[in-house]
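Only one protein chain is missing from this complex, and each of the others stays in its spot.
Here is subunit A:
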Amino acid sequence: MTASGIRLTIARKEFGDALRSRVVWGIVAVIAVMSSLSAALPLLVPEAGGGPEAAIGGASQFAGLLVPIMSLLAAYLSIVGERESGSLKMLLGLPPSRGEVLVGKFLGRGGAVVVGIASGFAISGVITAALYGELPVAAFLATTALTVLLAVSFLGIAVGISALTATRSRAMTLAITAYLGLTLLWDLAPNGVHLLVTGELPGTALPPWFLLVRGLSPTGAYNALVQRTLLGGAATDAALGGPSPAYLDPAVFLAVLLVWGALPLVVGYGGFRRADLS
């Protein structure tokens, strides 16, 4: 069998496993419920104001916190679980190479997560349209696509962790660390840096580097891109109190998301390729 055939065979099995284990259905349900609720929030609390764009923005806030957890949960055991159970020995005793196993896992689990997120968003899109009588389709689709990209980014991190570690518990420790560090702590980091540099917490006018630092985590880059999609470049200019520099271009944040997906995979493969699996 060809190398790509082997990768696809592994990916197909991983996708099937994810469907069977209800990971995908969990993702669909959580995304649909949370984003529908946040879409309904402006209607329930009219003072908050806002139309369907604000509803999508609210949904993306939830997604920014939940999607990384889902990706990590869906894949942090993908390789190390098989390593600990010994099924990896059977798998690698067959023709697949370690690289093909890694890519197959990434594609299969990635496919499952992507399908789950897209379905969840489709449901909440219908609900949003029903609640507001309209749906800004372009902004909605762009936000869905960005959320998928965020999921893929954390999937790369999860598979990378799974390839690099020898035990489940170690993989779990790293996955939790990655989530807390990249999703929660990183959001606070720019404030700390601001305090150190200027001696005070950031006020109304933010320095441009502040937005860059905040956007260097996958979640930060995702938030920056969603904001840009929903509010346009003017919002950034307003926050800065002037025109934004080139390094705050959306392409930079897009690159950040992609690098966060790819780099852990490469590092994980490097460790996995050399590991003794006894």
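Here is the rule we go by: contacts are C-beta pairs under 8 Å (C-beta built on N, C-alpha and C of every residue); 3 or more make two chains touch, one makes a residue touch a chain; residues count from 1.
Heads up, the rule we're going with is that contacts and distances are computed from a predicted model.
**Student:** Looking only at the UniProt record of the hidden chain, which name from "ABC transporter-like protein", "Halocyanin domain-containing protein", "Archease" or "tRNA-splicing ligase RtcB" is the right one?
**Tutor:** "ABC transporter-like protein"
**Student:** Out of A:1, A:43, A:137 or A:180, which is the one that touches the chain we can't see?
**Tutor:** Spelled out, the listed residue whose C-beta touches the missing chain is A:1.
**Student:** Touching the missing chain, which residues of subunit A?
**Tutor:** 1, 5-6, 9-10, 13, 17, 20-21, 82, 85-97, 274, 276-278
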